[in-house]
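What follows is a single structure, and I will ask about it in a moment.
A single protein chain has been removed from this complex, and every other one stays in its place.
Letters A, B and C mark the chains as written, and numbering starts fresh at 1 in each.
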Amino acid sequence: MSVISPAVAPGHEEAAQATPSLARRTVQVFTRNKLALAGVVVLVLLLLFCYVGPLVHPTDQVHTDLSQASLAPGAPGHLLGTTDLGYDLVGRLMVAGQSSLEVGLAAGVLATLFGTVWGAVSGYFGGWVDAVMMRVTDAALAIPAMFLLVVVSAIITPSKTILILIIAAVAWLSPARLVRGEALSLRDREYVQAMRMMGGGGARAVFRHIVPNAIGTVIVNATFQVADAILYVSYLAFLGLSIPPPATDWGSMLSSGITYTQNGYWWMIFPAGIAIVLVVGAFNFIGDGLRDAFEVRLQKK
Amino acid sequence: MTGFLVKRLLQALVVLFLVTIIVFLLLHALPGGPARAILGPKGTPQQIAHFNEVQGYNNPLPVQYWDYLVRLFHGNLGESYKLNESVSSLLGQRLPKTLILTVLATIVAVAVAVPLGLLQAVRRGKPADYLLTAGAFLAYATPVFFLGLILIIVFSQAIPIFPAEAPQGTSIGSIFSGFSGMILPIATMALGIIAMFSRYMRSATLDNLTEEYVRTAMAKGQSSRRILAKHVLRNALIPLVTLLGLYLPTLFSGALVVESMFNYPGMGLLFWNAAQGSDFPVLLGVTLVVGVATVVGSLVTDIVYAVLDPRIRSVS
Amino acid sequence: MSEPLLSVDDLHVEIASRDRTVHALDGVNFDLAPGEALGVVGESGSGKTMTALSLLGLLPSGGSVTRGSVRFDGDDLIAGGDRKLRDVRGNTMGVVFQDPLTSLNPTMTIGAQVAEPLLLHHDIGKKEAWARAQDMLGLVGMPQPAERMKNYPHQLSGGMRQRVAIAMALVCEPKLLIADEPTTALDVTTQHQILELIDDLRSRLGMAMILVTHDLGVIANRVDRVAVMYAGKIAETAGVRSLFRAPRHRYTEALFAALPEKAVIGATELRTIPGLPPNLAVEQHGCRFAARCAYATDVCRTEEPALTGDDHAFACFHPVPLDAADPLDDVAPGGQRHTPAVTSGAPLLEITDLRKDFPLRGGPFARGRGTVSAVGGVTLTVRKGETFGVVGESGCGKTTIGRMVAGLEDPTSGSITFEGRDLATMTRAERRRHRKSIQLMFQDSTAAMDPRMRVGTILREPLVIQGAGDRAEQDKIVAELLDAVGLPRGAVDRYPHEFSGGQRQRLGLARALTLSPELIVADEPVSALDVSVQAQILNLMRELQRDRELTYLFISHDLAVIRYLADTVGVMYLGKLVECGPADQVYARPLHPYTRGLLDTVNVPDPEAAGDGGTPLGGETPSAANPPSGCRFRTRCPIAQDICAKVEPAVTTPAGEGHQVACHFPLAGGALQDAA
Partner (left out) sequence: IDMAPTGGTPVKGGTVTMALPPAATPNWIFPIGPPGFSATYNSSLQALFFMPVYDAVQKGSDLVPTGPGTLGRKPVYSDGDKTVTVPLRTDIKWSDGTPVTARDIEFWFNMVKADKADWASYTVGTMPDDVKKFEIVNDHTIRLHLDRSYNPDWFTANQLTLMRALPQQAWDAKTDGGRIGDWDRTTAGAKAVFARLTAHSKNLGSYGSDPLWQTVDGPWKIASWRDTGQVTIVPNPKYTGTQHPHLDRVVFKPFTTADSEYNVMRSGGVDYGYIPPSVLAQKAQFEKRGYRIAPWTGWAVSYIVYNFNSTHAGPEMSQLYIRQAMQHLVDQKGMSNVVWQGSAKPTLGPVPAYPKTQYLSPAMARNDYPYDVDAARKLLTSHGWTDRDGQAVCTRPGTGADECGAGIKKDEPLKLTLLSQSGSTETTNMMQVLKSSLSKAGIDLTVRQQPLNSVLGNSVPCEANDPGCDWDMSFFGTAGSWYFPLNPSGEELFSTGASANFGNYSDPKADKLIHAVLYSSDPDAMHAYGEYLARQLPVMWMPNPAYQVSVIRNDLRGVEQNPTATFSPQSWYYVKKGAAQ
């Protein structure tokens, strides 16, 4: 075979070396993004604070102590003071953070999963299935989330599970639309056509080609979804829907702290508020970094 | 063009129909129905029965829904249980206010976000970009009510320059006569939008900067600044219209929180109060109007987009 | 030689990104006299575009001139800085880029864009600028320039857009026009028209020109002098005739030798250049071509040859001796080829009156009415073991036929019979099994391979789907396939993007072969490749055909490639098969005026042969949504008569059995003159 000269090999090796593995490239690009790194650091610190913190700084977050209520920061044993019911604020931030993160993560992931399935099915099958499924999405989108939440908050008795479900019910729309778009474009890709030409069916197209290729979008979106879900938790608290006491979350701490704005009890407002901003911001930074990282792969032709 | 419009309108109708169903079902999930909420703990069983009878709550759900649709078809949105006014007259007073708030906030946001985004794109990877990006994400990460609270604490309490309450007058004119009261609500709403739009402008500008027509313009001897202003800006701004359409629900959501924070007598506040008091006709009416506004809004932005973008405009 | 208009001296350009620096240009020297036309050729990535862009200071971000000078019209452009450059750009130096769609601003009117350079460089009012812009549009052959001024780019066809781009570049009457692949994105006929236009304008305005292209045919016919680039350097530069007659650099020689026109038709293998161009991100020593050069010696690997010579300069230690045979001698237009035995083989694929209508697509405001007649009734037979070539301009329906044959698209009407069985009558299960007999090879293997799958998975997928064998057997088949297409077995663990374009095309071929099909539909499998790589793929395809008794339905718009490879040729125009017959006959004595025009339009890579009669095609292809009545070609046909508009021509065989034509007035002697 003279046409295929052995000299091809060195060129090929070179080409292979020039492009490191996908995962490594993704990590590389991600770590180059300083904000994304900052996001990871903040998130890790917050996780440590919420989950390891209580071991280091154990407090009673179940029994109220009215004699210790509303102590200002610096009071003995209470670095950040106490809440209006005498809970130690630092300890309270820790337990609240756990709920916020858990609810946010669970809701974000649930919304993404459901949305991805909904979107993939809608986009892949197209036609009237798509039309019906998308009209439902449109309708749900046409009612602004807050309006829906206000009505729901007038109906629902909250618990962690319920909060997760409510948030997921509001949040699945955006991944659904996104994944549908991806699925629509992916199903016409030549490699999907090639696969169909070999006799492959719809399931294979969806699970071997469409979903894996949409995974970047899905992961990035999931990150933003978690961020949004944590925000939603705080909005629900603002609307009066929060985890039943004595459990709490940052949103509830913030919105009950608002009551004391006028008293100058800043420690009941800002730590929780800042915690929300930090964690949501961190997830957004990370999502942004991930998007860059995944986009690099897509740009690479 | 008409074909497209008819199709979009039909879709919009279907969507609205679904919206009413969703809201209708949601409301009827309320235990005790509105009677308890309206009549309070002192409401006697007879009164409750009478109320349910008069309001038709004893009928099966589909019948109630059908009645609702029929009334809707006659332009009758019902009477508020609490406010002793018809829902349509309530909406007539409140909707314009919400529109003023959202439109002003959007104008402010766009006016700020566009140059910010451009600046970030031009300074890509420089400290200014990082700073503004971080700022945008943090602004986005701040719950609107927390943001509003901070603004109130700073600009109304610590340095009392702006009132913490929006103008209360019934007329539209009163909004403008007491405009200082609008500053904080508008700022609260605008900040979040700025965060999103500036991110969009940044990436749209970056995308356009890599387009070949930019190189062509440079090859003509055009300066970078004018290329940005004459060529890139226009191409990046047109899709912003669509983005606005997509953001309508978010805008309304923001308006709801801002209105209830600043006691601004718009639709969001109306809705909020109605929800507290189970004022079903108002809840249904507002949701319907918001749904219509959202659907029509995105329809309009689609059309505006098409009119602005010559690529789509001239196909018709 | 008078004072040169442009003088490039020792130009070095580096493009720095975060993790590497590409030495895109590494000491480029050339002069250009006023009015002279210089062609720059070379493989992809050789630095042609960078050369052109650095003259204008339009390097991509991260790019900079690290050494050297560019003197233009008495000014030093490198030292002059941004102000100087802005003065020159669009004023005394105009530029036309490759893609006429993306290089125009989609939201600005044509008029505003053409007038922009005038407003920038000439102190005139808007009104006058628009008037002059309109004159310029007229000059570049834009019909109804006044109306077009108000149009937007997307409202024009590709050819018209390129005319706008040219008008934009020329509106200030520059002294130098730089054209970077100005016709690569266009159809042969449009390409011809644009090149003619540039020629014409150049002589009228007395401009100098730098024409960047990878198409040797274009170069041969349009420039005075050629610079051949390789890996960021000029390898050879000479007058066009001198270069084509006697290339001296081994790279140039190899390039010419790889042309399909070069091969003795159908019989010989194409000559190829092994390997890939060097990676410009790493330091280069010695002659850059040494690694791929059959004549390289140690000196080539260590020392860098200088570009020497006056009129015909080259940088090679072992140049081609001057007495070597003309590499293009073998090209024998209309030469006889042996008649392959396969033309008499049994019919494998029979297509009868095949039609495909697509619903008309448009913007959101477009009425969803009307259809595009992509394929308008095609009948053809592909015999076992032959290569059936389909040629035609863009949009004539080639791909659509291929997709219908491969089962990716359902015909609107007509039948496709494979081995005597009508595909339409098959049950689902049968169709599924049948799939493996016909495979499609895509133009762009990048798009055709799942980027998230490793090559091993990609190649195994057809076997998995068809449930062929267990894992070990499948791996064995994959390994054999890789051997067959000349890729190392280790490739299974890599991702598609880690391969070069040529290698990916091999992978595409390997996948098409996985299920041992009988028919491979190859849709433009080489049109995205460089000549040297194209030769490799074409050779490989021929070899595999021989070894595996494959039948090809080979789709291409490149007449030379089809001529080289195909036994039978079908010429398509606007969804119709206008002519079909043995390749040599069709090329030597075309019966259809369209075929004739197409052949006359093609740029032969031989400066001597340029302009030898013939009537190139004029006008533009009408819309397939609204094809002309009767004979679809009549609107562009030089010999059309009234009947052509009324009656659709039937298929006849005036030149004997096997050579069919659908024309009311088939050409007798293969030439238009004869018909008229």
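The rule is simple: contacts are C-beta pairs under 8 Å (C-beta built on N, C-alpha and C of every residue); 3 or more make two chains touch, one makes a residue touch a chain.
Everything numeric in this text was worked out from a predicted model, so none of it was measured.
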| item | value |
| --- | --- |
| Shown chains that the omitted chain touches within the full complex | A, B |
| Identified contact with the non-displayed chain, of B:Q64, B:S203 or B:N263 | B:N263 |
| Options B:A139, B:A164, B:M267 or B:A306, residue touching the unrepresented chain | B:A164 |
| Listed residues B:N59, B:S88 or B:S156, member touching the removed chain | B:S156 |
| Interface with the unshown chain - residue positions in chain B | 30-34, 36-47, 50-51, 81-85, 89, 93, 152, 156-157, 160, 163-165, 168, 170, 260-263, 265, 269, 272-273, 276-278 |
| Contacts of chain A with the absent chain, listed as residue ranges | 62-64, 66, 69-70, 84-85, 153-158, 240-242, 244-246, 256, 258-260, 262-264 |
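Just so it is clear, only the chains that are shown with their structure count from here on.
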| item | value |
| --- | --- |
| Chain A and chain B, separation of their C-alpha mean positions in angstrom | 23 |
| For chain B paired with chain C, centre-to-centre distance based on mean C-alpha positions, whole Å | 52 |
| Touching residues on chain C, where the partner in the complex is chain B | 56, 58, 85-91, 94-95, 97, 99, 102-109, 116-117, 120-121, 151-152, 154-155, 165, 168-169, 362-368 |
| Chain C contact footprint on chain A (complex, rising order) | 1-12, 14-16, 18-19, 22, 32, 189-191, 193-200, 204, 208-209, 212-213, 215, 297, 300-301 |
| Residues of chain B that touch chain A when the two form their complex | 11, 14-19, 22-23, 26-27, 29-31, 130, 133-134, 137-138, 140-143, 145-146, 149-150, 152-153, 248-254, 256-257, 268, 271-272, 275-276, 278, 283, 286-287, 290-291, 294-295 |
